Structure formats: structure tokens, C-alpha cells
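The other protein chains are all here in position, but one chain of the complex has been omitted.
Order of writing sets the labels: A and B. Residues in every chain begin at 1.
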Amino acid sequence: MDSNNNESNDSRRDFLRKGFVATAAVATGLGLVETACKETKPKTGDKVKLLSPDGKIVEVDSSMINPAIPDSLLSKHNVREGVPGKKFVMVIDLSRCRNAGKCKSACSKMHYLPDNRSYIKINKMQDSDKAAPYWMPTPCFHCDNPPCVKVCPVGATFKLTDGIVGIDNERCIGCRFCMVACPYSARVFNWDTEYQLNITQMNEIKPHAACSTHVSGTVEKCDFCPTNTAKDELPDCVQACPNGVFYFGDEVEDVVSNGDETVRLSQLLKDKSGYRYLEDLGTKPRVYYLPPVNRQFPFKDAEVPTEAEGQTTHESGH
Amino acid sequence: MKLKHNNIIRSLALCCCLFVFSAQRVSAQDSTNAEAQITLTFGEQDSVKQAKAVVTKNHTPLKGVDVVFLIKKSFGSLPLGDAVTTDENGEAVADFPTDMPGDHEGNITVLAKVEENDQTGELLASKVTNWGVPTTVKDKFDQRTLWSPAANAPIPLVVTVVSLVALVWGIILYMLSQLVKINRLGKA
Partner (left out) sequence: MEPVKIKLDKSNQLLTDLMPKKFNASGKLWVGVLLVIVVIGFYAYIRQLQKGLVVTDMRDFTSWGIYISNFVFFVAISLVGSLVSAILKLANVRWRTPLVRISEIIAVAAIFFAAIIIIVDMGRPERFWHLFAFGRLQSPILWDVIVITTYLVVSSLLLYIPLLPDIAICRDLTPASLKFKKWFYTFLALNWRGTSQQYALIHKCINVLAVLVVPLALGIHTVTSWLFATTYRAGWDSSNFGPYFVAGAFQAGCGGVIAVTYVLRNHYNLKKYITTKHFDNMAKLLVLLSLVYLYFNINEYLVPGYKMKTVDGEHLKSLFTGHYAPLFWSVQIFGMVVPIVVMLFKKGRAPLPVFIVSLLVVVGAWFKRFLIVVPTLLHPFIPIQNVPASWHTYMPTWEEWAITSASLAGALLVITFFVRLFPIISIWEMTEEQQSPQIDEQTNLYEAQA
């Protein structure tokens, strides 16, 4: 069934091919590649812009970008295939969150999201009038009984073997049923045509080889950064958080890490009474929360008044 | 085909470069602290599994060095408790948990690490043991569930929908055949 999309697959593969080499080139140090390629390939003089891991745009000669990569390596980026043998989980420690917003900005940068769109939302929550408010970041929970996947009429959103709920933007018909089915408002829609990226643009700025190209009229959401996790790197939000709020790991290994600390998942959830948001809905999220007790920061409301406008709070339901 | 070969050769060459490069770095580091060494062994005492690290300098045991035992995992290394200080035999021992998941054969990579210090510099030993609990990934992916792909729709659902559609469209087709019949009757 999947092969019906041959044409788009090809173009996708083509740019992934380029994207993959580009990433590899930057990662291994450009000098090395240049040495390796010197004899075999004349310089073309065309410059290609690449994003280096520390976020700088670097220009390299297009001859350094090798367009041919063994297909075995590329299969990693198939949107319908997870990282084999893994079951990704996330734990979010609410006692450490002070709405620094770094997760959100790192995510938006790496996924090339416009200003008014965000995969992660940092919500002000208050369980009851007397309880102190707290910040709750919500990515997609990658539910194990995902209502969004259940309702999709065309299988454009699906569960991967590594637990991630993926989206095929070439398949999605834009009915938005998954958006209303998701109880956590995790999904965002490409309402306009403005931010859709084409393959060339993606090649130039593409930070994330597997990220959505913001295909107009289709839905998207947090993807747990499959390009990172395939390389045993933490998702961007986890790396970016200055307070170590996000733990990420593999449920099979029973270990999660926030970059500084690496702990047993089961132990962490036991010790700190981990819970899942709206557990009684039965969606079985793969994202756990640690309650906002023994806070590291006093709660401060968001500085931007426009953002707080019209905010309502109610029980978070745990 | 030829292109592919070229690429493989090129990647191989690249790997070699990297290898030489990293090998050089390792030996350079070794030369500054050539005398200090760490070795990691596994053993069992009173049926408790233990990882043992021995730190030596010029082949004599070193006392009072802090050793951290870690288990290598995808996104970081999990410490096995706090750092252990070596005794007069240069030995540091850590109990190994019985419920640590390994790979599908139960293999686990254990690291013994000494942080950078004056006496030894940074030391690291790693070794694989099969003490882990073998893990098999349990998937519901071949099951028929409501969230499965189209091909894995639950059988009762498929049967219900298909039979209802067949029934109703059967009647519709029958109606159409009646229209054909009306048409024919008119011709006669």
C-alpha cells in the first residue's frame, strides 16, 4: 500500500539523500570530507548553505555534497518506520519548570515553525483555587491507545513500532478529525500555504532530515525528533531545557536521561509519584509527569501580558 | 552499480581516516598517564553479582581512588549507585542490580570510570556481561486494533461493514436491474 506513493517517495528520498550527507558532512568535520573527496570530484563553484550543529549557517561547495547514499542508510527516515527495538518515553518534571520557553524555541527552530505555531505548549495550570499554579509543558503524548490514529480515515497518522505517533503529510487529506479527537490539543494544522517548504529550501535550511515540510492543508505535531533518536541523541527540547525538566529514554531499557542525569524510569516514577495526564481517558500516553511538588522556582506569571489574556485555568485532572 | 561501489569505497576510506584520527588521540592520552590502569572484572559473592574495578599505577594497587560504575544506555550512562573508593588492594566493588534490562540476550555494557585527577588522570574501562534481563519488545503491531493500519482492522468490524455494504448495495443493484426490466418491458 505504501508503495502507491512512489513519486513523492522518490523526491523525498532524493532530498533525504542530500540531507543525510549534508548532516554527515557537518558532523564529521568538513575538512575531513573535503580531503576524502578532493581527488574524486572537481569543485563546481556552487555554494550550498548548511546548518551546522551549533546553529550556524555554513556555506560549502556543492561538490562536497554527495548525492548518492546507500539506500540502507536512508531507510531510517521512512516516516512509517520507527527506530527498531526501542519504545520511547518522556518524563516531564513539573517541579522544575519555570516557563523558560527554551524547549519551545529549540523545537520551533529545529522544526522550522512560524511564530504562531508550536509543537510544545507551556500551559499555566492550577489544580484548584487554593493550590498554586504551575507550568505544564505539553508535547504530543504519543499515546499507546491513540484516539487521533483511530479516527484517521486514510492512515495518514499512525503508530510506529518505537511508540511514536507519526504523520505522513503526503497522505493526509486535511480533515482535521485527529485534531478534534486528540484530548490534549497536541496537533497543529498548516492553515496557510506560506510556510510550506520545497525540497530545495529544505536542503538549504533543513535542520531535521525527518521533519515535516509543513505541507499546506495537512496536520502536524511533535515528532520526538526521529533524526536525533535514531542517532542516540536526545530530542531538541530535552537538550535545550536549562532546568532539566524533560527526561527522555527508552522504556525497554527502563532508563531515561535529561542530558545531565540518567535514571531508571521505573524508579523515578515510583519515587516521585509519576502520573499521566488525564489517565482515565485510557489513551495511555507515553509521556509521564512528575507532580509540581518541592518546586525549584516560585511560580511567576508569564511576562507578556497579551499571552496571558483570556487565560482560564482548571483542574489538570490527575 | 559502479557508482555504488565508488561510494562504498569512499565511505570506507572515510571510516579509515576517522579511525586513524581517533587512534592517534587515544595513544596520545595514554602516554601522559602510561602507568595508571583500570581493569574491570565481574564476580559473584554470596550470590550477589558484583562488578569489580582494580586501579593500579605501575602495577601496584592504588588506594583511595573514586570509581564510578555505569551502565551504558542509549541516551546516557546510568550510574550504579554512588562512586566507590578503592581499598588497599586497589579494588572498588559495586553490587549489580538483578533487574537491569539488557539487550535481547541480556547483554549489558558496564563502564568503570575514574574522573580526571592528579594521580591517575581519566581512566575508563568497559566490559560486556550477560547479567541483564533479556528484553523482548512486546508489540501490538500485528494485532488487529482500532488504531492499526487499514490492513489490520478488527475482523468483527470488517465483517459488519462488508456484510452491511454488500446487503444494501445488493438491494440497490437489484433495484437497478428492475429498472432495466421496466425499460425492456416498454420496448416489447
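For this structure, a couple of remarks:
As a working rule, a residue touches a chain if its C-beta (ideal position, glycine included) is under 8 Å from a C-beta of that chain, and two chains touch if they have at least 3 such contacts.
Just so it is clear, the structure is predicted and the values come from calculations on it, not from any experiment.
Taking every chain of the complex into account, the omitted one touches A, B. Of the options A:H142, A:R171, A:K272 or A:R286, the residue whose C-beta touches the omitted chain is A:R171.
Among A:C140, A:V188 or A:V238, the one in contact with the hidden chain is A:V188.
Taking the complete complex into account, residues 146-150, 153-154, 157-158, 161, 165, 168-169, 171-172, 174-175, 178-179, 181-187 of subunit B touch the chain not shown. Those residues of subunit A that touch the chain absent from the view are 1, 4, 116-118, 121-125, 136, 138, 147, 150-156, 171-177, 179-181, 183-185, 187-194, 216-219, 278, 281, 302, 306-315, 317.
As a working rule, only the chains that are shown with their structure count from here on.
Subunit A and subunit B have Cα centroids lying 20 Å from one another. Put simply, subunit B touches subunit A in their complex at residues 3-4, 6-8, 10-11, 13-14, 17-18, 21, 71, 73-79, 100-101, 104, 135, 137, 139, 141, 146-151.
For subunit A in complex with subunit B, the touching residues are 1, 28, 32-33, 35-37, 40, 66, 68-70, 85-87, 145-146, 149-150, 155, 158-159, 161, 232-234, 248-250, 252-257, 259, 261-264.
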